[in-house]
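One chain of protein is taken out of this complex; the other chains stay put.
Think of it as A and B in the order they're written, each chain with its own count starting at 1.
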Amino acid sequence: MIRAVGKPLEEVIGMVQDYPRILVAGCDGCVTVCEAGGLKEVKVLAAALRLYFTQQGEPKQIDETSLTRQCDKEYLAQLGDRIDGYDAVLSLACGCGVQFLADMYTTKPVYPGVDTTFLGVTEERGVYTERCQACGRCILADTGGVCPIARCSKRMLNGPCGGSDKGKCEVNPEMPCGWQLIYERLKALGQLDRFEQPITPKDWTTSRDGGVRKIVREDLRV
Amino acid sequence: MAPTKDRQTIGGGNGTVGAVMVVGAGIAGVQAALDLANSGFFVYLVERSPAIGGVMAQLDKTFPTNDCSMCILSPKLVECGRHLNIQLLTLAEVQEIHGEVGDFTITVQEYPRYIDMEKCIACGLCAEKCPRSVNDEFNQALNKRKASFVKYPQAVPLKYVIDRDHCIYFKPDKKTGKIGRCRACEKFCPAGAVDFSQEGKTHHVKVGSVILAPGFKTFDPSRAATYHYRQLPNVVTSLEFERILSASGPFEGHLVRPGDRAEPKKIAWLQCVGSRDVKYHSYCSSVCCMYAIKEAVIAKEHAPYDLDCAIFYMDMRTYGKDFERYYLRAQEQGVRFVRSRIHSIDLGQDGDLLLRYMDEDAGLHQETFNMVVLSVGMEVPGDVKSMAATLGLELNPHDFAATHPLTPVATSRPGIFVCGAMAGPKDIPESVMQASAAAAGSGSLLSEARWTRTRTKEVPEPRDVSGEPPRVGVFVCDCGINIASVVSVPEVVEYAKTLPHVVYVQENLFSCSQDTQVQMLKVFEEHQINRVVVAACTPLTHEALFQETMRDSGLNKYLFEMANIRNQDSWVHTQEKEEATDKAKDLVRMAVARATLLKPLVEVPLTINQRALVLGGGVAGMNAALNLADQGFETILVEKEKELGGLARRVHHTIEGLDVQAYLDDLIARVRAHHNIQILTQALLVSFIGYKGNFVTEVLVGPGMYERKIEHGVTVVATGAQEYRPTEFLYGQHPGVLTQLDLGRVMHESPEKAAAWQRVFFVQCVGSRNAENPNCSRICCQGAVKHALELKMLNPEMEVVILYRDMRTYGFLEDYYLEARNQGVLFSRFDPEQSPRVMQDKEGLVLEFQDHVLQLPVRLPADAVVLSAATVAGEHEELASLMKIPRTSEGFFIEAHAKLRPVDFSSEGIFLCGSAHSPKLISESISQALAAAGRAGAFLADTTQTISGITACVEPERCAACLICVRVCPFKVPQINQENVSEINRALCQGCGICASECPAKTIQVSHYEDDQLTAKIKALF
Partner (left out) sequence: MRLQYPTDIRIIQVPCTGKVDIIHLLTAFEEGADGVFVAGCLEGDCHFLEGNLHAKKRVQRVKEILDKVGLGVGRLEMYNLSAGMGPRFAEIAREMDQRIRELGPSPIRKAKASLPKAETEMRV
């Protein structure tokens, strides 16, 4: 899922300080799971902002809400009848949600309350690691289920670079070498012969280099 | 309105009395009383002193967890005090007994308290005004109390008592010879509770059985003149030191020495004072090593400077579960351990104390300490001896109750059980275990009379208030003058009338008095009150009382809120009347704000399947099964092997000389014959689901591995342990190297072979007390002594040498150690750095070791080398993960609480006994098995358990299934269900609120402490 972390309070203050009426809007999806933008964080941030501005002698109206998801129009539409009561919205959704919210309410300033970081997993509560870079053409079938795009610092596609040292990455020696992981996994699967088949040059048009990405699933459209 | 019952009542047995008397209300007596009262017996709890709690209430912290003693004890005392089926008889003594098991009549003499317990509100004015100061025995006479007093602040019952021996009233006037002077307490008591005319009462109590738990007294060190205990104020006993450390003690927890209140920089502990000393008591008191270490560790924590703590000892006996780790940690924390017995204490300068000792290097040392703590042992008090005589019980040579190793809680008289220190010196968990075991013993004798003597309380069906707007009734208490002398109660009353939703306000002189309660009940009905606020003393002692009255009037007890205007206001702001009145108004306003938002909560009955499952068919499992079956519960005994018997199959005699195999045969026969027991052998547990009262277990049984699904209400884990297979000392390479179990077999099967040996060495701590297994295996020292004595019997000429690190023959086992020395068994100590070496040469086995007296290596041929191999945990990894029960790093199962819940798992409805818990002797396994069966039986018998109303509830619509609640719950209760949302089983939720506060979607609320109910209080304050 998407992982995000709350922005520093000072940064948020800087964004919203000119607006007298602010709605802090959370998202019940990924950012709730990674404890960055659910209703609890909404309440905490709203309270912190109220305390700050009250303390500054310029109290503001800062209200709280959270939507089921901010990446779906139907849920965003639920804000329709109240959004005019605010001068700005502080969204604690991921970058998608923030943008979609802004898309929908074109004249309303929308600000991000979290930094969207990566697609990752929960190692344990409060520890998340990246696993996917959404490149658009998955090659996990060839690499034993370990992604060289997300887990090799250099996105090497056919084996490690010369900097792999004792299973660690030369870019970040704290990090395991992605290709070491691929090797171990293929070994465990008894599929080391896969190394004999080189991975053909990857089509990057589906990734960032292919420009702004879009999915259209005809099978779901009526 | 259909009445509901708190307790069920069923028909009585023929002549068997469903009541039990528990004598002595220390932790053992309290535990036994609670177990019995919860499982359907009426309990008379007889206590000699004015309050229950015993010695544990005097302790500061407890080993090995360093828990605050009072904190963990107090809830049990409160439960005892409130229990509908426990009658406390304080200031009381047993005087006579007639009848026999099932139907005893006991005469109890209750001495006058001179204070009417019904009237006393524990305000303390009597003590404040009492002119007579006397030594406070609770604080070991380190400070003073008054002649009118409570034993300690958390005492149960919290009622004052007048000490007749010191009260001026009872002292005849020198001139006239008349009594009756002073009477200050009587004059000042606001409740009219002082009654000098009170006389003693004689009760004739009918019970089916008796449990004795009268406890111990500490050895009086003034008997040993060389310590100069009476003359040297800075020589204190360990119990005095507990009081010095205690925050509620004479020095409020500041570590100072009594002589001059100076902070000690160096403290010495002298072990075995009165113990292991043939002049006084030859037995080992079992607990002193651990408490001395604890006191040293805690003292170091207390001191804001580098405190030097030294413990002088003979053998460090840290033999209990995880005790060795505690000892090691203390060494790391800088506690010094000096192996030397100190003979005498001399006075140094400025109150300091001079110790002269020989250490192991045979060097003579002289060291000055600021303070010396005498680790005094346990002994049987004189009045306990005379009670034993009254009851016609046998005592052992040390004056403790005589018990048989295979029936460790039964006395010589049927129907009379014993637990705690009267059955031998022991620590708290073992006392608690024995208490539950004694309760189990009583329970199985009297099972047919369960619920025949218990009291029931009928309450009307609660009124549905859901549609009504809040109508708050406020009752402001004067508490005599306790509140009214500081807070202007009329002002608070007038103020309360102005608060929203308040429909009725009243001032009470004593809200808790019986007549006020009756009057309040009328008011609830007259004014259609549906929320009650009482502004008075403290919810700790009185919430339950007011809630009871609400229930009597058909109001849900959760619609109650208390404003604490005494303990948190008038008592602590006595000089600031105006501020205290303002505070009282705030507290009332806050209470009303919360009260209007309170919701009625239902306590749903817990369904309980009446069947028990016992895992493990060794001595512990069979004893547990047998007792549960005797208590009347259908029991399924699951054993993974073909045969019942477990590890005891390989033990031939106990140290007392009992034939273990004969015992096992008899035990197996009894288990097989019991109509309530079903045995599944060669059975493997494959699935375990459910929760307390409602478990479903799947096992694969027999060679055919057929599947069997068992529904049961409780589970007892008794899966045992095993003997370590040594890889050291040529074990397995030379036939002359044996473990103790091997030796037992040789002596049993071919005694002539053993008799021919000329020299045998025992090597202790093989596989224990090392880096891989830091703990002590507890039973090997006595095992070596037992076998050494047996070898000496076979061949008195045989040279038997035991190479040991510390001889840990705790309790009465010390007698056998002494006997072994008398029989000529040689004992030689070694350090782990200079471990003995076993070699093989042309002649045979050779053993080389460092003689600790000569400080020289010795090399001797041996006919046999016996390794005291560790007791290690069984292979329980899979079982633990299936049942979700925790294990120590060495693989033994972890009980819910090392001190007070020694046979419970933290998952309710699952219990633990035998060596699966930690290594132990057969007698200890039996005792623990009975305890587990007692606890399990008490759980099954209490068919009217309800689920608390205060639990966490998930609002599923907004749950993100994020798993945070699953991860943070300390009790592992929340689970993501098939609808993919979190679900919290109310029967298991403890109501702590951690999940609610951590939920990132804010979709969990704890009922009765919902966010708006709490914030209402905060908002009302401003």
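Keep this in mind: contacts are C-beta pairs under 8 Å (C-beta built on N, C-alpha and C of every residue); 3 or more make two chains touch, one makes a residue touch a chain.
Just so you know, these numbers come straight off a predicted model, no measurement behind them.
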item	value
Chains on display which the left-out chain touches in the complete complex	A, B
Given B:65, B:368, B:722 or B:888, the one touching the chain that is not displayed	B:65
Candidate in contact with the missing chain, chosen from B:153, B:180 or B:605	B:153
Sole residue of B:349, B:575 or B:978 that reaches the chain not shown, by the stated touch rule	B:575
Option from B:539, B:600 or B:736 whose C-beta touches the chain left out	B:539
Chain A, residues in touch with the chain not shown (by the definition above)	9-10, 40, 43-44, 47-48, 50-52, 54-57, 59
Footprint left on chain B by the chain that the document does not show	65-68, 70-71, 74, 124, 153-154, 246-248, 252-253, 539, 564, 568, 571-576, 579-580, 582-583, 586-587, 590, 950, 968, 970-971, 990-994, 996-998, 1006, 1009, 1011, 1014-1015, 1017-1019, 1021-1022
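Heads up, the rule we're going with is that only the chains that are shown with their structure count from here on.
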item	value
Separation of mean Cα positions, chain B and chain A [Å, integer]	52
List of chain B residues in touch with chain A within their complex	958, 960-964, 967-968, 999-1003
Touching residues (chain side chain A, partner chain B) in the complex	28-29, 32-33, 35, 38-41, 43, 66, 122, 124-125
